[in-house]
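Have a look at this one before I ask anything.
Every protein chain of the complex appears in place save one, which is left out.
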Amino acid sequence: MAEGSVGLWLIGAKGGVATTVALGLQALRRELADNVGLVSSLPQFAALDLVPWDQIVVGGHDIRSASLYDEAVTLHSNSRVFDERLLKACQVDLQDLESNFRPGTLHNVGPTIENLADADTRQSETPRDAVSRLRDDLEEFRTNHNLRHVVVVNVASTEPPFDVEVPANWEAVEASLAQNECPLPASSLYAIAAFGAKCSYVNFTPSIGSNLPAMCELAELHGQCHAGRDGKTGETLLKSVLAPMFAARHLEVMSWVGHNIFGNMDGVVLNDPANKQAKVASKDKLLAEILGYAPDSLVSIEYIKSLGDWKTAWDHVHFRGFLGTPMTLQFTWQGCDSLLAAPLVLDLVRFTERAGRSGETGVLSHLGSFFKSPMGEGPVEFSQQFQHLTEWAQQTAKASSQNGLSGSAEQNGVVAERNGSHPPQEAKNGA
Amino acid sequence: MAEGSVGLWLIGAKGGVATTVALGLQALRRELADNVGLVSSLPQFAALDLVPWDQIVVGGHDIRSASLYDEAVTLHSNSRVFDERLLKACQVDLQDLESNFRPGTLHNVGPTIENLADADTRQSETPRDAVSRLRDDLEEFRTNHNLRHVVVVNVASTEPPFDVEVPANWEAVEASLAQNECPLPASSLYAIAAFGAKCSYVNFTPSIGSNLPAMCELAELHGQCHAGRDGKTGETLLKSVLAPMFAARHLEVMSWVGHNIFGNMDGVVLNDPANKQAKVASKDKLLAEILGYAPDSLVSIEYIKSLGDWKTAWDHVHFRGFLGTPMTLQFTWQGCDSLLAAPLVLDLVRFTERAGRSGETGVLSHLGSFFKSPMGEGPVEFSQQFQHLTEWAQQTAKASSQNGLSGSAEQNGVVAERNGSHPPQEAKNGA
Amino acid sequence: MAEGSVGLWLIGAKGGVATTVALGLQALRRELADNVGLVSSLPQFAALDLVPWDQIVVGGHDIRSASLYDEAVTLHSNSRVFDERLLKACQVDLQDLESNFRPGTLHNVGPTIENLADADTRQSETPRDAVSRLRDDLEEFRTNHNLRHVVVVNVASTEPPFDVEVPANWEAVEASLAQNECPLPASSLYAIAAFGAKCSYVNFTPSIGSNLPAMCELAELHGQCHAGRDGKTGETLLKSVLAPMFAARHLEVMSWVGHNIFGNMDGVVLNDPANKQAKVASKDKLLAEILGYAPDSLVSIEYIKSLGDWKTAWDHVHFRGFLGTPMTLQFTWQGCDSLLAAPLVLDLVRFTERAGRSGETGVLSHLGSFFKSPMGEGPVEFSQQFQHLTEWAQQTAKASSQNGLSGSAEQNGVVAERNGSHPPQEAKNGA
Partner (left out) sequence: MAEGSVGLWLIGAKGGVATTVALGLQALRRELADNVGLVSSLPQFAALDLVPWDQIVVGGHDIRSASLYDEAVTLHSNSRVFDERLLKACQVDLQDLESNFRPGTLHNVGPTIENLADADTRQSETPRDAVSRLRDDLEEFRTNHNLRHVVVVNVASTEPPFDVEVPANWEAVEASLAQNECPLPASSLYAIAAFGAKCSYVNFTPSIGSNLPAMCELAELHGQCHAGRDGKTGETLLKSVLAPMFAARHLEVMSWVGHNIFGNMDGVVLNDPANKQAKVASKDKLLAEILGYAPDSLVSIEYIKSLGDWKTAWDHVHFRGFLGTPMTLQFTWQGCDSLLAAPLVLDLVRFTERAGRSGETGVLSHLGSFFKSPMGEGPVEFSQQFQHLTEWAQQTAKASSQNGLSGSAEQNGVVAERNGSHPPQEAKNGA
């Protein structure tokens, strides 16, 4: 087993998901919560030697300086989640984390997200300066806590859609960072900082993040893993489960309408049509991919304050059966967004760290089951995505047991093979 | 390609499913319907050389002598299914089929089904005499229509649960047929007749049919294929699709409640608690198999006349997510039972005939995706069941193309052996 | 009882509602349909001496020249409504009606509705000329069929919202008709023509129609009745029934979200945001009126072609109970729009004609239960609106039995009393 702790650096560290991640991690460490909701705790992944909960240290960037504990209390009272005893038991833990948070960047996040930021969030720096500052934060975090690896996870608010042409090679993009006109949004700057600091990067949001050719080049340059985009927690999860059924039964989906309502801060941001568009696009293209044709499809996301963190989705699927008979499937999903997302973030940290430990670099396509718009090649049906993950786990565990004893030994070997002479973790560990 | 037509012999030939099968087949033959709803028409099965629609001849047993066309008209007006032009176009076809129907048997079907029978349905014969008579019907059907094979499909009303101990070997069961006290119900007598007449047997109902060791022995004895039980058309299909999602996400299903309402003749029969029990048991055990634990579960089926053939299911899934957070998924399924079942019956005929043509015998476990309670070994998750089917199709198509030129060569061998004394494997392997 | 037939003049005479009105009326006359769905057939209105079905003659304006029978067949095949035998039985009736239809006007209906119009629909005439032409059509209709009264009902597509300042007195408005810049939309021009021809005017749409002070003056000037706006057929009906329950139980509605999807031509028009806005506004203001406060509220209407005439509404009501406990009511309404609207149109014709026969003029506020945005003073809760209607019926029936024998006698008397010396029906009857 690998020794030493792993860092989880959250972009959007004071949001609902991040708050739940931090609280949940303390609850797991204190054994006040069972492992329900955690994919990585399933028996299928028991042989993987994943990092244990008590060896994950949380830090992060945010544009708001709210207290994490207060955020948790607000989530508790607005949305009736968390046990009050749990909150109390973890209060000091959460307060101790405050020293691990640093101010983020607002570059190209759009006015709606800017409005949520603290007044003093620095906006004057160039993108290059921002990257440099963010990278220093990551390196300081790793040093302070003596971490053997850090996984950066973006759980910040959704940026407006990114549709600017960007050069495909890193060198050209790198040069553009010196100018304030550089079109890259914050999610990408965080990724650049992450890779530069030899960290993995996971994008749990629909923002563009590392999903650009130049960024993929950068990840490989630094020998780092990345994965994304847009955590698949509710309605889209159901779509990726149900649409294959219609396909396998040769039932023709004529229309699929999905209405989502919810009331958390994500909702406030999505009430801006620009930000919403990124989200809806991410949810909508799945059907055509699975079915092989594009049914009449509609996805709406609306902010309804009273619902708090409870995202309610109503989906109406109108399909045609034998002899042209129209039939209907409707479902209502009432899920608590942060509580659905947070365990997946923890899973992603464990799986990503594990992949890096085995020497993998670049896009982790076996994590497709976690995302609405998976990066890399891979199946779109949920069951096949999950099968992909379990097969990867089997191979990784097998390779690991063949390779010898410790994670670090294995890692060095594999990395050497794949990546030339510069094992990414060496630099990190300072070995 | 195999030459010659294939028979489809329906048990319950005047019911809603059989009526739709017969009408649908004519519609396909006349190219008045597209292939929506037909699994066997998917591209995945294009290389299988399945029997074409215009080479399937319909016959069957029923305990009621109603006119098939009248049944179709009733279904049309009660449930708003079928196009009136389609009905008209196929009226003569359906009327021509009437000469292919024979009276069935009521042995141990219980009083509710007995009440549906025509007054003159013979009940005085011994089970052995009944089997003999039914077998003669099948052989006459094959001869009259010069069929190369006949697949018997049970789509009759659900019998009360069968919980009698029956000897595990065929010889002992065979001996018991002489006595009226023989506990085997009609669904099994039809299967015995089918195997005896060298026909395949598919059980689309929850009745026991061929799902007894002695019957499996009999099927092998005659070198025949069989499959079952209980067509998976609606709520259970969704369960076998959704439950794996909860398992893969490690979400704990606390309770799963399903209420089904519908108003067809199946519903009348299920209003008898004895018959209903068989159905509910068939629907209910799936969850524990998929999840690995048994949530609080409830399935009800109620007869509501106004719904006609439209089965409406409401399912309420109460599950626990991260940090013990209870969440809910509800769905409503509004499907027309006969229109969902009929294409699957047609698919099963094609796949079963194809398996037999390749020399397979015994339980066809690769047909598990079609059934609520699949016979034989196999996965319980729908996606894996479907994968099983497509893999079988690939192997079968590949084996067929390797084995020689045309299906008919292969088929001739099989047919020869089918009507003679050689076990089908020999012909297949030695050809 | 009043002698002579009554005319029903439909604006939008070839749309789904009008088609269903025309077909339904023939079905009632031929006794091929029972009176389900017809409010005016309830026992509460038996003493009212309403005009019988076989004394209502249909005519109308439309901007499309489609055949009414073809429209009915399309509705049948797209939306699975109407019995085919009914269609056949009434085919000739519908074809005979064609001579009663005249081209409408497109003045200020907006581009989306214009696109639906036949190429030759005249757009060059001034509003005044249009009114004159439309009025001539009405008078010709009355004369040709020897009608004692004509009720004009607007069931045309929804116009964009009308928010122009218009003079409050008829004289000024009348003067503006000479100019093409006159902002009045078609729905108002039809109303002007109706009043001018001594007809009643009922606005079953959200368009502005007669809901302007100057128009109310004009109605009184001609001694005519009018009523509107926007037939209450589905989701809003439920709102006006359910919201009073929350109010009476002192449950606080925090949010009420309603999503409507449907696929008829109304939907095509509402896909234009301008036209949709008029509809949504009409649906949305009800809650605040009933509850006394405005909950967070959202109404969407989306065009989903596959649904045809079936309007499906999902409503999610989030309410707060005792000790601040949040609870939820969700409903799904699957109603066929034209079949819900058409009987109400027939009811409105009967009730409006009856009110006029009793000498009533101006806005008929006792018809509030039929409308989403009732004109005139009156309650907003459905139960009270319906009580208003039944009380009016009692009073009207009582007054009628006291007044003497025949409708016409009564009419003359009452009108004289209420309206001075110019009984409106006199002019109409040519007395």
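For reference, chains read A, B and C in written order, and residue numbers begin at 1 within each chain.
Here is the rule we go by: a contact is a pair of C-beta atoms (placed from the backbone, for glycine too) under 8 Å apart; a residue touches a chain by one contact, two chains touch by 3 or more.
Just so we're clear, the structure is a prediction, and the values are computed from it rather than from any experiment.
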Chain not shown: contacting residue from C:Leu68, C:Val81, C:Val153 or C:Ala397: C:Val81
Sole residue of C:Val57, C:Ala117 or C:Leu237 that reaches the chain not shown, by the stated touch rule: C:Leu237
Chain not shown: contacting residue from C:Val92, C:Met245 or C:Ala294: C:Met245
Selected from B:Asn154, B:Ser210, B:Thr312 or B:Ser400 as touching the chain missing from the view: B:Thr312
Hidden partner interface residues of chain A, rising order: 77, 80, 83-84, 332
Interface with the unshown chain - residue positions in chain B: 80, 254-255, 257, 259, 261, 296, 298, 300, 302, 304-307, 312, 314, 316, 318, 326, 328, 330, 332, 334
Chain not shown, touching residues in chain C: 20, 23-24, 27, 33-39, 41-42, 81-83, 86, 237-238, 241-242, 244-245, 248-252, 320-325, 327-336, 339-340, 342-343, 369, 381-384, 386
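Keep this in mind: only the chains that are shown with their structure count from here on.
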Reference chain B; chain at largest CA-centroid distance: C
Cα superposition angle of chain A on its copy chain B, in degrees to the nearest 5: 180
Distance from the mean Cα position of chain C to that of chain B, given in whole angstrom: 52
Whole-Å separation of chain centres (CA-atom averages), chain A against chain B: 45
In chain A, residues with contacts to at least two other chains: 328, 330, 332, 334
